[in-house]
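Following this message is one structure expressed as structure tokens.
A protein chain is absent from this complex, but the other protein chains hold their places.
The chains carry the letters A, B and C, assigned in the order they are written, with residues numbered from 1 in each.
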Amino acid sequence: MMSQNRLNELRGQVDEINLQILELLNKRAQIVTEIGKVHTELGNSFYDPAREAQMLQALEMANQGPFSNETIKALFREVFRASLDLEEKQAKAKIKVQRKSPDERTIITMPDGTQIGNSHFTVIAGPCAVESYEQMDETAAVLAARGVKFLRGMAYKPRTSPYEFQGLGEAGLKIARQVADKYQMHIVSEIMDMSQLQMMSDYVDVFWVGARNMQNAFLLKAVGQQQKPVILKRGFGSTLEEFLYAAEYIVSSGNPNVILIERGIRTFEKWTRATLDVGGVAVLKLESHLPVVIDISHSAGRRDIALPLARVARASGADGLMVEVHPNPPVAMSDSKQQLYLHQFNELMDELDKLEKQLAHS
Amino acid sequence: MMSQNRLNELRGQVDEINLQILELLNKRAQIVTEIGKVHTELGNSFYDPAREAQMLQALEMANQGPFSNETIKALFREVFRASLDLEEKQAKAKIKVQRKSPDERTIITMPDGTQIGNSHFTVIAGPCAVESYEQMDETAAVLAARGVKFLRGMAYKPRTSPYEFQGLGEAGLKIARQVADKYQMHIVSEIMDMSQLQMMSDYVDVFWVGARNMQNAFLLKAVGQQQKPVILKRGFGSTLEEFLYAAEYIVSSGNPNVILIERGIRTFEKWTRATLDVGGVAVLKLESHLPVVIDISHSAGRRDIALPLARVARASGADGLMVEVHPNPPVAMSDSKQQLYLHQFNELMDELDKLEKQLAHS
Amino acid sequence: MMSQNRLNELRGQVDEINLQILELLNKRAQIVTEIGKVHTELGNSFYDPAREAQMLQALEMANQGPFSNETIKALFREVFRASLDLEEKQAKAKIKVQRKSPDERTIITMPDGTQIGNSHFTVIAGPCAVESYEQMDETAAVLAARGVKFLRGMAYKPRTSPYEFQGLGEAGLKIARQVADKYQMHIVSEIMDMSQLQMMSDYVDVFWVGARNMQNAFLLKAVGQQQKPVILKRGFGSTLEEFLYAAEYIVSSGNPNVILIERGIRTFEKWTRATLDVGGVAVLKLESHLPVVIDISHSAGRRDIALPLARVARASGADGLMVEVHPNPPVAMSDSKQQLYLHQFNELMDELDKLEKQLAHS
Partner (left out) sequence: MMSQNRLNELRGQVDEINLQILELLNKRAQIVTEIGKVHTELGNSFYDPAREAQMLQALEMANQGPFSNETIKALFREVFRASLDLEEKQAKAKIKVQRKSPDERTIITMPDGTQIGNSHFTVIAGPCAVESYEQMDETAAVLAARGVKFLRGMAYKPRTSPYEFQGLGEAGLKIARQVADKYQMHIVSEIMDMSQLQMMSDYVDVFWVGARNMQNAFLLKAVGQQQKPVILKRGFGSTLEEFLYAAEYIVSSGNPNVILIERGIRTFEKWTRATLDVGGVAVLKLESHLPVVIDISHSAGRRDIALPLARVARASGADGLMVEVHPNPPVAMSDSKQQLYLHQFNELMDELDKLEKQLAHS
């Protein structure tokens, strides 16, 4: 019983010290905010590791325990980080792709009024690669009949081996443009290097930056300095944090119209080509106001689970899905195991339509 | 032009040889089937690596190219594997957990008629661990009001450190039983070692085998030799193939009532505790007739994405979901970041109800 | 220039506040240490989340910025954690497997004087599984001739499928014992369930806990309550932290003689069976005083890189290596691709001998 009383007394002392520390932390934060303003005037970076090292050394010399020097340094490093956050928050806009309020969302509007990121669920579809006019035309006819407005028109294929099919190049872009015009669709096409930007602009409505180029800063800045929307694919070995920062490269270069596409990450599991990170999609929707689309083809690497994955994409809170469709998948020049037959695509759209009424208003 | 003619001629020759090889392969397969029967009589294993080694050696000696010895051996190894499959298929039932027809499904029926694996979507819920009667009672009241029939009543907690809370033990089971009886619910509880089987049988309705024990063959066989249903959790580092074989240990020991639970796998991503393998769930439903449940708590490790993950679970084709719910998550003795508040659980059920009508018949 | 002066002035103020915070933190730490003593008297856990929640609430109410409530709570959570560490450090011994001084090392001595963990590099070898007396005898003769003192005598094999070879059981142990006695070697053998402990003790010198059982708390405690040394294998999906805590289960149960074995972790890479975490071995040697051994067979899954991996193991600072050796690998009943031929084992020992003189004294 005496122990309990003693406990309460000690706890009271701790409570008081807590409040004193709180007061000092906030006083310190105010001064640091002042310092931030001076840094801005001087054109300095806020982060000054030498200054931090000097403060830590002073603390280390003054420390008499019971906390060890390591603990004290760790605690103050947290204080430094928090202060730095504050400086940055005060002095300039925070990370642009980050959601600032629960209902903030980027809605991208195409010239014909089609939108991505609004309450409508967007389907992006088409073959893995442009192979011929007939192939594109046959596919687009089916997609257009189901209301699809975004057509894959891939003419440059980043391939593992230099000896694999690398795409038709500009000839493929011409085919894609022709077919898209016929069916009033938008062409989505991968850009692999910033040197292609000028030429591709004549054919393409939405630029696609692939998984292998997610951290190609030159390319990100280049597509950020033009005005067509950009679909940015998550690297198969990249964290969500890196993904958002890659988008920030584009947005901070001037182009706010970025669509994030989750395509599965690499894991030890072998029955699917990658592991679709659907929890990551939910987190992206919390953290960012950008539209997020799920690639149900590359994540699975197999067409036999396309239907459940389409339902999952629809239910996940994502703004759309991307699916590969080909008139004759077994003879496709790439990704033959994952592209849907045309009739399978129609089944998938039936499935989505069933979910639509229910979820559109949820 | 001559080249094209020559090509057609050569292709005709290849077509003919293909058919000859086909005939020989099937003739070989018939004989091997005979051999399989003899092996069964003799009580031998079908797989006889020494015999295979001897056949490969004979082929190597006879081979005169142009195929290299390595290629010839690789091709014949495929033939051996196919033949072995055939022997096994003929002589004994294949893997028991494997789906043999598209509509085959295991439906598990509890004594009160509650089912898992039928068209109804099952919710399993409750706190991470039994902490007190009040905690269980307060939680179960809310769950029961929403029609939940399966209550987590975890009394043994496998923990990373021996110094962490290890569960209340049999005292916890008693509390769980008492509360479950009050609300007419079934207790789901983790068994960590086969020595606990007898005692736990008095309290528990469904045995839970945790991720850390997914390949504990002794435990799997023990729960396979009793008749209560078993929930088997995928190891965080285990492939789908290993997961199904672990279930096979239980089923082949005599207990067909196994529920698979996907709980996320370990990856490099850090914003979620694990990466929910929703594509894996779709594959499991293709490959196996067993019910599959998605654990939306451990996969995420955070409660702020529980709603989208619940919708995803519902849409994925899984037979149910598992979610941790606690009257006061911040003071929970384990998993405090991922357990739902009671009001959040009600929101989750509202969300599921909205989806229910639509998907139940899809 | 004025800006620079202003900066220096503000920095001086920050320096002063830093020292005030430091003083308060240490004052707080002293009181918390007192509280820790009271908790020990009362038999309480040090960690009291409800108390923490209450302190955070008080701070939140008192906070007037500029730091946000989230930041203040995050900073104080760090303080709580540091204080908790201090309480634990004061009141009881820290984690037992953790190295307390740079030269602390556990050296395990067998009845015949053979040691593991001293300056000598230990080789553990033998076939994946005991298959016959001849197989064991032929292997052991070669191993013994090279001075190997620890023989794999695996009679229980945890296998993915219930239909694969599960080991010879007690008959296998008898063979292993007989052969080990003939060549004066120690038998290392896997225990899969604590029910086997009594029986296996008659045959086995060192217990082996496999990767699949690394977190089987019942088994860990059981081998911790007997006195024979235990080799603990890292789970293929387990972190180093979990690995050390699993060892702590054994050591805290009373058995200090634990050997850690790194066997590769699961990754997306397919050209090796697992990815040997050699950096992890270096970290384990920093963090723990226990001997660490590298399994060069299961990590690679292929025998053609055994030589470089043996050199790597020797150079890594590990205390030994484990390698599978079989008189006729292609007909082995398991792991046929990774077991070494006897002549390859001799080459491996030659390689190690070359390194030995150099590294033994480094």
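Points worth noting:
Keep in mind that, in the parts below, a contact is a pair of C-beta atoms (placed from the backbone, for glycine too) under 8 Å apart; a residue touches a chain by one contact, two chains touch by 3 or more.
A quick note: this is a predicted structure, and the numbers were derived from the prediction, not measured.
From the options A:E34, A:D205 or A:E248, the residue with contact to the chain not on display is A:E248. When the full complex is taken into account, the listed residue touching the unshown chain is C:T272, out of C:S68, C:S201, C:T272 or C:N328. Although one chain is not drawn, its touching partners on chain B can still be listed: residues 3-4, 6-7, 10-11, 13-15, 17-22, 24-35, 38-39, 41-42, 51, 55, 58-59, 62-67, 71-72, 74-76, 78-79, 82, 85-86, 237, 266-268. Remark: the residues of chain C touching the chain excluded from display are 237, 239-241, 264-272, 275-283, 285-286, 299-300, 304-305, 308-309, 311-312, 314-317, 351, 354-355, 357-359, 362.
For chain A, the residues touching the chain absent from view are 45, 49-50, 53, 158-162, 166, 192-195, 212-219, 235-238, 241-242, 245, 248-249, 252, 265-266, 330-333, 336.
In the analysis below, only the chains that are shown with their structure count from here on.
Residue numbers of chain B whose C-beta contacts span two or more other chains: 237, 241, 265-266.
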